[in-house]
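I'd like to ask some things about the structure below.
All protein chains but one are shown at their positions in the complex.
Chain naming follows the written order as A and B, and within any one chain the residues start at number 1.
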Amino acid sequence: MNLNTSILKYIEDVKSGSFTVEEFIAATLQRINDIDGDIHAYLSLNDSAINDAKLIDQKISSGEKIGQCYGFPISIKDNICITGTKTTCASKILENFVAPYTATVVNRLHAEDAVITGKTNLDEFAMGLTTEFSAFGPTKNPWNIDYVPGGSSGGSAASVAANECLASLGSDTGGSVRNPASFCSVVGLKPTYGLISRYGLISYANSIEQIGPMTKTVKDSAFLLNIIAGQDANDDTTIDSNNQNYLENIEDGIEGKKIGIIKEMTTSDGLSSEVSTATKDTIHDFESLGASCEEISLPTIPYTIAAYYTITSTEAGSNLARYDNIRYGYELESEGYEYNSYISKSRTKFGPEVTRRIILGGFVPSAGHAGKYFLKSLKVKSKLISEVNNAFKKFDYMISPTAPVQPFKFGEKIDDPVTLMLLDYNTVTANLTGKPAISVPYRVVNGLPIGMQIMANSLKEKSLLQAAYALESKTTLPEVPL
Amino acid sequence: MTKIGLEIHCQLTKLKSKLFCSCKANYREFEPNHNICPVCMGLPGSLPRLNQKAVESATSIAMALSCETPEKIAFFRKNYFYPDLPKNFQITQLNVYGDMSIGGEGYVNVEDKKIKIRRIQLEEDPGRIIYEGASERTKITLIDYNRAGTPLVEIVTDPDFESPRQVRVFLNILSDLLENLGVAEPGLEGAMRADGNVSIEGGKKVEIKNIGSFHDLEKALHFEITRQQSLFERDIEIVQETRHWDDKRKITVSSRSKEEDQDYRYFLENDIPWVKIDQGTRDTLKENMPESISSKKDRYVEKFDIAPQVAEIIASDRYYSKLFENAYSEYNAKDIANLITTDVIGFIDTKEKQQNSKITSQHLSDLIDAINSKTITRNSAKVALQEIIKSGKNTKDVLQEMDLGQVSDSSEIDIIISQIFEEEKQAVIDAKERPETVNFLVGKVMQKTKGKADPVKTLEIIKSKLNQ
Partner (left out) sequence: MVDEDEIIRVAELMKINLDDHGEHVSRVKKMLEYFDILDQIDLSSEEITSQEKSLTELRKDEFIPNDKKLIESLKNFREHYVRAPKMN
């Protein structure tokens, strides 16, 4: 059974009877069993996956109405809740947390007969971009297990790249879908803020994060977006998707479109020469597709990392305050503690990066420091939004490499906080402005992937996917060596 | 000069659901922690969903207090750790990016004083903490989250009050107003709470928290004013601080300095978009508001020539004004108003009695008809009222059963007066010399007839007998 297939091809094959859902799911679970010891993409598996598959097979054979997913296997980042199963956020503090409800996105997948394979690894509470900050050990990059898979949705990206499922849902606060997509050579989409419900996504920085699909092909992302996008009564920040069909006309091409090459993201000091070369080639590819490319400067970009970390830490400090181990959490005898010491003791379960961001999140918005850090950061965000909106008056798309570098080895960058922050340099702009952005696998150099990022204006996902599809069709990539 | 300001919290218990979820707004009927859901418990992955009606009710309150109401409102997080806060932050409002709380810059006239309303905000109530155990050592902390998320309106006044008495009058006006709007039940236990701040001439502002009832608030304010004055007289500095009302000892106690150190790290609650309330919506809200107490009062005075004090009493109480509105007609409005304020109020002077009372508007108009047609005396009406309030029987039956028909037959009254003249010889002599003491004799007649004698006729006959 070839597990390296797209969702759309899989559906065709199931429909034509090439294999049953159960056969494919069983093969997928076998694959997980065989290789996940090395990759560690999953934190937990869905025990009833085979059963779910059988039920869908029955529906198919009895001619019952069947959802458009036909039982394809999809993994879910472990910060997205599913009733009755553990949702850990890769944190010791939520090690045994079982949510009493299911995220809207998962409900929509279930309604369309997708089969959930399991929950995937991440940096604790989605803070990080290597998965090295998972409390349960890092995920390895399927292209080379000595290298990081990116993060924070590293488990999701690796599970798709290693053929341990056909797609995954990740979450993207500052690049957490796109960065690992780029590092693992899969497609990762961060949609417009509000397009996808966050109900059931455990908040890290709720003002800018979104759930996003991670798939093997651009068309598969469009297919998934069709299913999970749209207004949700459980999330006041969702916006109407107007029932767009993102797959329709996806092959229309980009002839005559105008593309801005973001100067700050393509000329920064941190850019590796391999990534730089790939960027130049991407520009040629777009031109050969009939688009016109031109450099655009967004002068606020050098300030975005500081603003991003200030805003996200502030929100994290508040969002993670609820983990006081009083209403839920782990067993800790309260005898002998008073309230404050009990909470502080309980919160020693947070890992190092989360702990630091909580401290930072107490510092930057505090009465004595908000003026210097937090309020300025909100204004940087406002300024960036005007700048980007202006740019989109001229351009249909703006592009850059997704990450300034290729995957690196474990431990290589974890010790320098500033280096680590700057890895988000190209991705945070889409989050701070709420714009959609996608990472498309572009090249594999020295056995390691490079992804390209395309950004479009708010709610222009359809057009964005057309450009991504056009770029994808110009590339030929090797198979993952695993 | 003493300056007092208030922070009043009022639950919107007339709403069906909580501020951010579909649990019940009035949590009082539930067993502990049986009116909770993932949202009000702040479980990870849950999101707040703002109650439209809560925004409307709070806006109505702001309008009724003559506040400015903004075009957009925003919510903020007030971050602090406390076991009654499921998320360890409270969703509330703040005016840092322009005026974006429910309302502000309003006022209430209290007697001849204008009390300015600085700000009105909508926020969530925390859960309830219950301390159990006899001694400090065995004490345990229990939490019931049923109240967590109940919609709460905070009303902040300027320090415009000059005395605790003025505060009391204001709070009465405010409760009447909130009840009249149909958004709150200030009578419910814990539904309306107030904190105060006090400063005297030359001193700093001291906030008093943890006050259980309005009654205690007045006591706490009195205590605090006296405390500050005695410090001032002894030349001891009054420091700016927060003090807690100690209900057992009936004194205010300085709070630990740690709490003053509190940094709430206010910032926008981005799970709730800014809510646009356009002019049209605000106009509609205003039109649909029940008539305000002051306009009701003015209407009663102008239309029915009712005395302003009487009109005020009736207009400011939903129960009495409802009785009145349903009872009056063009010709008897004034009589009904007087009947309510002179007699009914005496018998039904608490919310509880109002709830139990069986009297209807029909009873009132029947009684007034009976008085005006001289079927009964005012005194008999009072007796009948007591019975009606208790039993709710119709007026006619009550008058018959209690034999309250008026004695207006002159010869009958004449006989009774003759008897009294025999019994009260000295009073008769007095009345002849000093006509103003004649009321004593009238009173005696009323006593003897159990108030049934027609007072006008009685006086007439006594006067003519005295002149014989």
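In this text, contacts are C-beta pairs under 8 Å (C-beta built on N, C-alpha and C of every residue); 3 or more make two chains touch, one makes a residue touch a chain.
Because the structure is a prediction, the values reported are computed rather than measured.
Novice: Based on the whole complex, identify which of A:Ile32, A:Met127, A:Ala278 or A:Ala307 touches the chain you can't see.
Specialist: Touches the omitted chain: A:Ala307.
Novice: Looking at A:Ile343, A:Leu432 or A:Ala468, which makes contact with the chain not pictured?
Specialist: Residue touching the absent chain, from the options given: A:Ile343.
Novice: For the chain that's not shown, point to the residue among A:Gly118, A:Gly361 or A:Pro449 touching it.
Specialist: A:Gly361
Novice: By the contact criterion defined above, which parts of chain A meet the unshown chain? Give residue numbers in ascending order.
Specialist: Given the touch definition above, chain A has residues 98, 100, 193-194, 233, 236-237, 300, 302-303, 305-307, 309-310, 317, 321, 324, 326-329, 334, 337-345, 347-348, 350, 352, 355-356, 358-364, 366, 372-373, 375-380, 382-383, 385, 417-418, 421 touching the missing chain.
Novice: Counting contacts across the full complex, list the positions on chain B that touch the omitted chain.
Specialist: Looking at chain B, the ones touching the missing chain are residues 15-17, 22-25, 31-34, 36-38, 41, 49-56, 72, 74, 81, 83, 97, 129-131, 139-145, 263, 268, 270, 273-278, 281.
The rule we apply is simple: only the chains that are shown with their structure count from here on.
Novice: Which whole number of Å gives the spacing of the CA centres of chain A and chain B?
Specialist: Result: the chain centres lie 55 Å from each other.
Novice: In the complex, go through chain A and note every residue touching chain B.
Specialist: Chain A residues touching chain B: 80-81, 87, 89, 94, 97, 99-101, 103, 198-203, 206-207, 233-237, 314-315, 317-318, 321-322, 324, 326-328, 339-340, 343, 362, 365-367, 370, 374.
Novice: Which residues of chain B touch chain A once you look at their complex with the stated criterion?
Specialist: By the definition above, chain B touches chain A via 38, 41-50, 77, 79, 81, 83, 86-89, 141, 143, 263, 265-268, 270-273.
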